[in-house]
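Apart from one protein chain that is not included, each protein chain of the complex appears where it belongs.
In this document, chain identifiers A and B correspond to the written order of the chains, with residue numbering beginning at 1 in each.
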Amino acid sequence: MAKWGMVIDLDKCTACQACVIACQAENNIPNSDPEAARTGRNIHWMEMLPMVEEEYPHLRMRLMPRPCMHCEKPPCIKVCPVNATQISSEGIVGQINARCIGCRYCTTACPYTVKYFNWFKPKWPEVMEHQLNPDVQVRYIGVVEKCTFCHHRLQKGRDLARYEGRELGPDDYMPACVQTCPADAMYFGDLDNPKSSVAILSKSKRAFHLLEDLGTHPKVTYLSEGV
Amino acid sequence: MKMQRRDFIKLLSSSTTFGLAYGYGLFSRLPGISGSEALAKQLEDVSLRPVEEKWLPSICRQCAGGCGVLVRVYGERAVKLDGNPLHPINGGRLCARGQAGLQLLYNPDRIATPLARAGNRGEGKWKPVSWDEALGTVGEKLKALRKQGRPHELAMLTGAQRGLERTVSERFMAAYGSPNLVRYEPDRSLGMNPALNLMQGQAAGFTYDIENAAHILSFNSALLEDHWSPVQLFRAYGNFRRGRKENRGKLVHAEPRLSVTGAKADEWIPIKPGSEGILAMGIASILIVEKRYDENFVTERCFGFDDWTDESGTLRPGFRTLVIQEYPMDRVVKLTGVPRDIIIRTAREFARVQPALAIGNDGPGVRHQGIYNRMAIHALNALVGNIQKPGGVLANARPADLSLPPVSRDRVADQGLSRPRLDGAGAERYAVASDVPASVTDNLLEKKPYPIEILMLNGANPLYESLHFERLVKALKQIPTIVSFSPFHDETTQWADLVLPDTTYLEKWQLDTTYTLKGHPVVNLSRPVLKAPFDGRDTNEVLLAVAASMGKPVANAFPSTRIEDLAKLSLQPLSKGGSGEPFGAPMEELWTRLLEQSGWKVRTEVDFEKLWADLLERGGWWDPVYYRWEWRRALATPSGRFEFYSLGARDYFAKLTGMERDMALQKTPRLVNLQQADAACLPAASRARAGGNETLYALEVNPYFIPILSGITHTNQPWLQDVTGFHVYQNWHTWVEIHPETAHQVGVHNGDWVFVESPGGRVKARVRTYEGAMPHVINLPVGLGHTSGGRWTAGIGENVLKLLQARQEPFTGQEQFKPARARLIKT
Partner (left out) sequence: MKKEPPITMRLFALSLSAAFALVCSGSASAVDQPIAYNHYKHTQELELECTMCHTGVSTQIRATLPSAEICISCHEEPVTDSAEEEKIRQYYAQNEEIPWKRLFQVPEHVFFSHRRHVTVAGLDCAKCHGNMATQKKPPKKAPMAISMKACMSCHRKLQAQIDCVSCHR
């Protein structure tokens, strides 16, 4: 069974936010507005996090694209009273919107703040509804949503591979953010396959995880900047 | 039932969710929990026809980068954009702006039909008119003006046009008889080119081979934020960092604020605003004094490094003299604020690690570097001999040979074209400039050299760009007829009499010419991908129709009335053989290149229809072979060498007479020891003094362009607006970045609302304390503060350009920010 994971090379990343917008476009994420932004109620499954260290003029700012970490031990699923958020057999942490009661325990439990509550009814000006992705549900007010590693793409890829009577290849499944990354800084694949680029890279000397000490075992690995 | 793989892929992507396939009213009908009413309605819905899905190639035009896109078309709607994997510029990738393209296509604030002004000018009252009526009105006005023998009184302001778009505008204006086709794009897309033209001669543009460089010294280049072709820059950057097994590229960046480029750099050197050129000269002095420059290249390929004698026998100072006499280390340290040891270390490293590139600001946005500072920065590349080398500065190869038969003109047109231009380009002080947008406001206002009767706005929005808002409004009021082709109600369109809304890029035929970052010419071709969601029309087609309606001789401007035919005709020469080919898979490309470079492959004539179909399917054509050793192309200067002392500049000043010459020289930097005439031809870096009383206005203003909005004309896109200032957690309003200690000194706190006031004006902004700001320098983002143009842009933030003043550059006449001072006033 595959174990899907991502590697983000911060040395290549240019913080251009193509991944951020690609995610919004792929996953029918509602438009933000000044009010939503002011109250922190805008939704970004993928977000660029700035982390400032030290002081002027020897300052470092680390800019990190942050999707859901798809933890092997996700704190969010432990607190869900209705089993609306679960980890799949392939390690993808999903959110079943129809089952979610909107208690927001998981948004609090997630140390990476990747779970987003729909405070508003998602709506678009009529003409903009044209661009909604038919493969992805539009969520509704009062439920939590999150990054799915573009799971619908996995299903499509798997259909194709199966139809052609072959194994799922590394190019068959790639989330929208990885596909668009201009600097080629994002890698995606099966961590259980020792030959996959993610398996190799996640053992790099530069590899680290966000908040590793919490014991969440994230499946998103970062590669640090520098030599 | 037997299915082919290709069919299956096609159908694989055609899928649908429940809900969406029902139509677009999905959101009023919630699933299960929302109640039985919605359920009942749902059950009545029936889908009758399979939905067809395709991926169609097109060209992204959110900025001038020239990326190829594939549009996922689902039934009748476009649902996703991704990169075209065959495209040599973006290789299947897209940036944030490219990804947001559908928010331009399906923007609810697009102008839906032609509009005629109903109220007073600028009042924003409109009545819809039919296309026939609108085209009739324009045609008649143009005909009448031409009949009176005044065709030159038509002016068209455009954006950064290229390719067929440019051809159509040029031919229309030429056949009509007006010289006034002005690119109104202040300093945009020119970047380093004017400076490089002075030192390396006029070429088809220059490029930096970032991918193969080992070391990059960036002088406030905004490399990762504000590049003219961001995706290929990012791709190159990824390879620069990690593309080679060993030898990871190193980036050193000098800028007043810690920008994205600064954050990503291995070393950030905070530097006083506008002093980057002086830092470059400081580095040059170390290279020269310590003899760390490439002596071979400097002797073989350069002119004006040492002092030289002109034809009259006078000794002229060379670059070495300039550096030694004018930029002693103490002065450099004082003016730049960069410590001596850092300058020395940076210089030594720059000389040691090769190939090393020195890059100044090359983006479409920031305009405060100035031509002489850019020359100073570029001089470093010649000092280390990094010209026409892998990892160096490359002159673009010759563009593809696309041409249409010349326009046949009548006497009226010839007379009109012989008149001087509205912006003064091509004459006297601006003899070497093709467009001088900065002169437009004054000349319109003073009716110089003659009044303008009809103004057409074709992709330009001068009222937002201009630093002289009020004067420009006054000038616009004097023009009897203004026609706008904008698809949005932008600022200038508010002053129009007639709006003929353009379509956006996915809805029209496109033939675009551009370059890769390695100097290969690229021709993009695409057909309309889907039906326009609004009743707009491609401006190129509108110009064709207007020309046709005017009858001969104006109608002769175009060999056909269909834009598709024009594209076909322009591309005919490509089938004649020679070099170049349609885009192909990367492996194919590599193979072709090898064969061609070793002379094994010669291209022969191909069937045009086949080529045409190929181009449409793959997205375009390019020439993957680049000859590095064509020195005559790369160094097309009067001396045939790299000119530290620009003979081109000398010729230019020599041709000017009397007052014109004095006025032109006045704009060049002043030096302590060297004569003005020499300073005007050398990389005489300088730092302009900030205007304003230092006690009253204690802070320096450092404006910068918001990366995510860079290069975008229409910013009414909520995805992009939501991520503008992510590094300081601020969006949807203008913010001011200030160092925490400076904030404490002036008594403001993070999150406060303040007025930033300069002698020129004031804007409201939110204080964001930022460790990455230099003490006593405040950073303000440019790109917000539109007063119209849609719900996600009008009234969002403030236009920081209001704080700034500008001066005109010598040679190009481009507008350049003067440094400004400001103070904060609590609201």
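The criterion applied here is as follows: a contact is a pair of C-beta atoms (placed from the backbone, for glycine too) under 8 Å apart; a residue touches a chain by one contact, two chains touch by 3 or more.
On a predicted model such as this, the values are computed, not experimentally measured, just so you know.
The chain that is not drawn here is touched, among residues A:Cys76, A:Ile92 or A:Ala199, by A:Ile92. The chain omitted from view is touched by exactly one of A:Lys73, A:Lys121 or A:Lys203, namely A:Lys121. When the missing chain is restored to the complex, the residue among A:Glu72, A:Asp159 or A:Asp192 that touches it is A:Asp159. What subunit B contributes to its contact with the hidden chain is residues 1, 3, 7-8, 11-12, 14-19, 21, 28-37, 42-51. Contact residues of subunit A toward the unshown chain are 82, 86, 88-90, 92, 94-99, 101-102, 121, 135-137, 140-142, 148, 151-152, 155, 159, 162-163.
Methods note: only the chains that are shown with their structure count from here on.
Rounded to whole angstrom units, the spacing between the C-alpha centres of subunit A and subunit B is 33.
Across the complex, subunit A meets subunit B through its residues 9, 11-18, 20-22, 24-26, 31-34, 37-38, 42, 44, 47-48, 50, 52, 55-57, 59-63, 98, 121-123, 125-138, 140, 156, 159-160, 163-164, 176, 179-185, 225-227. Taken in their complex, subunit B has these residues touching subunit A: 5, 8-9, 12-13, 15-17, 19-21, 24, 26-27, 30-34, 51, 74, 77-83, 90, 92-100, 102-103, 105-108, 224, 230-231, 234-235, 237-239, 241-242, 248, 258, 260, 262-264, 266, 268, 270, 533, 707-708, 718-723, 726-729, 731-733, 739, 771-775, 792, 796.
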